[in-house]
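A single protein chain has been removed from this complex, and every other one stays in its place.
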Amino acid sequence: MVDPIIFDIGYLLSAALFITGIKKLGSPRTAPYGNQLGSAGMLLAVITTLVKMQVGNGIIGWELLVGGLVLGSVIGAWLAVKVEMTGMPELVALFNGFGGAASALVALSEVLARIKTGEVPTDMLNLWAIWIAIGLSGLVGWITLTGSLVAMFKLKGGFTIPLTKKWVRFPTWGPPWLNFVKVGLLIASFAFVVMTVREPENALWVWALVGSSCLLGVLFVLPIGGADMPVVVSLLNSLSGVAAAFTGFVINNNVLIIAGSMVGAAGLVLTFIMCKAMNRQLIDVLFKSFGGSDKETVTRTKVGSDPEEVAMMCDGISTCIIIPGYGMAVSQCQHAVKEFADLMEERDVEVKYAIHPVAGRMPGHMNVLLAEANVPYEQLIEMDEINSEFAECDLAVVIGANDTTNPAARSGEGPLGGMPILDVDKARSIVIIKRSLSVGYAGVDNDLFFMDKTMMLFGDGKAMMSALNTAIKEY
Amino acid sequence: MVDPIIFDIGYLLSAALFITGIKKLGSPRTAPYGNQLGSAGMLLAVITTLVKMQVGNGIIGWELLVGGLVLGSVIGAWLAVKVEMTGMPELVALFNGFGGAASALVALSEVLARIKTGEVPTDMLNLWAIWIAIGLSGLVGWITLTGSLVAMFKLKGGFTIPLTKKWVRFPTWGPPWLNFVKVGLLIASFAFVVMTVREPENALWVWALVGSSCLLGVLFVLPIGGADMPVVVSLLNSLSGVAAAFTGFVINNNVLIIAGSMVGAAGLVLTFIMCKAMNRQLIDVLFKSFGGSDKETVTRTKVGSDPEEVAMMCDGISTCIIIPGYGMAVSQCQHAVKEFADLMEERDVEVKYAIHPVAGRMPGHMNVLLAEANVPYEQLIEMDEINSEFAECDLAVVIGANDTTNPAARSGEGPLGGMPILDVDKARSIVIIKRSLSVGYAGVDNDLFFMDKTMMLFGDGKAMMSALNTAIKEY
Amino acid sequence: MSLTIAALIGSITIFVLAIYLGFELISKVPATLHTPLMSGANAISGITVVGALLASNVAFNSGSPGIAAWLGFTALVLATINCVGGFMVTNRMLEMIAGKRRKKEVS
Partner (left out) sequence: MSLTIAALIGSITIFVLAIYLGFELISKVPATLHTPLMSGANAISGITVVGALLASNVAFNSGSPGIAAWLGFTALVLATINCVGGFMVTNRMLEMIAGKRRKKEVS
């Protein structure tokens, strides 16, 4: 009689660890601790389950279960360790898809096993409760899987076709009528759920549900531009939580219900917070496509400068603002940037970094990279605060940033319309380091490049920064 | 089969109403709505219960149940309507005590009924779970009752002995050794709970528990000074929630568990928030006595002024700060104060009110009274904001405030030590309206009265304010 | 009225979750609202009225309404006073604070 209580206490404790973990993840100082609490909760839940199963009916396939756990851990750890900072958002999307798939698979496994062994509940209550939970868990889980996979490829920008090694840009496609198709598919999926309940022995409806929900996930993310992917991933994350909660109803386990629905709700809140940071409405993100469209052809030209010229510029200035963007992440030149800042500070120049909230490809991307390069936290200034300082700034150095500095956003029209930007164009002189005049994520031409006070340093971020640093040292 | 689900949905809905209600009560704009949600939840819970009982075994004593509900409603409504603003804190304390008592009585009724009809559970699980819930519900409930009653009398300041009509000041008494007695009593109470489980048929232990916990409640609040009562009432409020939650375990009802434990936790948070606003540590409040002690005898004297003199002072000033305190609440002179402010504004004087967070006898006391007198909200300035303005203020009018203006607090010693105060002493001239030179709640002499630039207007707040207004009009 | 272990664990889970929720619900409350919030929460803790209804009914149903029944009845009256009085007095306080402010906003 005492034994079962111990397991329930274990689960309750792990739920408490999850709750506290999520809470602590929301504040900078406590976030690492929060993550540890979360993983401790997970470990506790797994151990509790294993012991409970062994004490219960006994575990037959120990090798298989442990094998699965070890295999998953090795793959997960390997992916987590080898990924580069720039690849993190993709990886999070992939993991998220796996989570959704796992919930859907558990539900599928449960329903197939029950149909096979004839354990279909006969009383209304059990039938409705369990079968609906199975259906919803599958529906949400498969949407999460395929949606997350599409989101991952969009974050990457595309994929290489196997064998041919040809790089294909991932399409963004969504005519207005697609929204009707999506609604139709959603209704069909719910109808399939109802049908599984009405004909519980018929696995056909289950497979129909799998198909419709997988398709739904793809169509859901396909029309959304790459720039909005973080919001979409966050929403899918919320869905994967919901799927886990429904799985909890299927196997009648409270810790799944608690953790899952909590992640579902917290993920939704986070989605709204992120929308707000990117100055977008969730509804627009989901149903109006934005950015990532075919790039405009560049028609204007601008003569590039060379590092020596810029080094000369850097002499005699007293304030300098560095504006990092996605290009810095791609070329991994944050250390060179830090070196540049050090050189400037040695020459008594006051250096600050202007951090746009959506610079790079994930929120906080720049902070992470610059922290890695040991840039002091106080020098990272948020957009709202630094914008007033550009007018007093002698030199603005833009490193691989584009959309976040594009004055076209002020017009309120086009894909960038209304996005708050860094007022780089107000600086006394501007240096921009990027490989070409081509456009950024949103695909909008940037007038900044063509201003008279702007010098373009064409080339890879890392190479150019190093060259610039050398030039400054030699000057 | 459908019926019971409906009841559970009713309870779940009412729990949701409580949760949303409490949340909304925490923000000024939504607070009235929050209170309505809470009462709607309560109504729903009561109706659900009545219908469920009728559908279940049937209600025998309809008259009694409805009679009890009506009787309680009438008494509650009558008390709520007739109380004056100054009496609210006492009333809240009284209600709180009733809530605790109700939980304790339900538990007591349950245990006595079970002992009488021999329905004592025989299996360990039920015995432990139910009997411990009964014990804890009683323990916490009785503490809440007696503690709240003592708190109520302390808030009133004392009571009239029946028949003799003699007013007795409620004592504050707590030698250090009393803390040991309290700990001993607490241990004894827990021992009684254990004994009820070990000898479940023996009602003696139940009554012993009633006695020890009642005594504990009294001894718990007795040493705490009247100035700290709001904190204590808030803590007792948290306890009454906990008692309700335990009662939920006794009768196995989730809505009691949810509402009760939520109030318990939220009440505790509120307790800490209030402590912080009064610049006190919870532990000091509970175990060190403060304020409310015998008043010091006043040795210094000061000649009072008359309204005409003050009316003269008021002529030609350009800024005036009004500092209301407990005395304004007692004499109900907020309308006269507002009239004074209007008169000043007609003469182009800029008028502001300085609101100390603990002025009066409950937090927000002054805001409530002044709002009643239609003082515009923008003129009520919080302490932190207005303190810098006193130096530029021509006239500070203190109406029945004392401790909140006492410069002795700055010394960091004595009962007021460290409490933040309004810097009234920095004003160019000061008028203080109170009945005498006697001390305020904390019982500390106030140097402010004896400063050269201070004029004392001795008399009841309302009478004095009216006289002053007349004098100004006639001047 | 017998309790299963699963039900007990379920109740304890709910207890723990509600406590967490209570801690999260309230974070920053302006001083003006301390008393109304306290009094509103206090009224909600009068939910024990549900228990009182059940207790007095069970006791009266048991045939011989002895002391247990009258204790339940007393609990019912006290709990109702707590709820009804609590909500009304909270309402009165809020009318004065927030009511006035709302009026101002409208005008």
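In order of appearance the chains are A, B and C, and numbering begins at 1 in each one.
What we mean here is this: a residue touches a chain if its C-beta (ideal position, glycine included) is under 8 Å from a C-beta of that chain, and two chains touch if they have at least 3 such contacts.
Keep in mind that this is a model prediction, so the values were computed, not measured.
Here is the thing to keep in mind: the chain we left out touches A, B, C in the whole complex. Among the residues A:Leu149, A:Val233 or A:Ile433, only A:Val233 touches the chain that is left out of the figure.
Of the options A:Ser109, A:Ser411 or A:Thr470, the residue whose C-beta touches the omitted chain is A:Ser109. Although one chain is not drawn, the whole complex shows that of C:Ile14, C:Leu33 or C:Val49 it is C:Ile14 that touches it.
Across the entire complex, the residue among A:Phe170, A:Phe249, A:Tyr326 or A:Tyr353 in touch with the chain not shown is A:Phe249.
Touching the missing chain, out of A:Asn367, A:Thr454 or A:Asn469, is residue A:Asn367.
Chain C meets the missing chain through residues 6-7, 10-11, 13-14, 17-18, 20-21, 24-25, 27. Looking at chain A, the residues touching the absent chain are 18-19, 21-23, 25-29, 31-32, 34-36, 38-39, 41-42, 45-46, 49-50, 53, 57-61, 64-65, 68-69, 71-73, 75-77, 79-81, 83, 85, 88-89, 91-92, 95-96, 98-99, 101-103, 105-106, 108-110, 112-113, 116-117, 119, 121, 125-126, 129-130, 230, 233-234, 237, 240-241, 243-245, 247-270, 273-274, 277, 357, 362-365, 367-368, 371-372, 374, 376-377.
Along chain B, the points of touch with the absent chain fall at residues 1, 4-5, 8, 12, 15-16, 19, 23, 254, 258.
Quick note on the criterion: only the chains that are shown with their structure count from here on.
A straight line joining the Cα centres of chain A and chain C is 43 Å long.
Each chain gets one centre point, the mean of its Cα atoms, and the points for chain B and chain C are 17 Å apart.
Under the contact definition stated at the top, the residues of chain C that touch 2 or more other chains are 5, 20.
Multi-chain contact residues of chain A, defined as those touching 2 or more other chains: 1.
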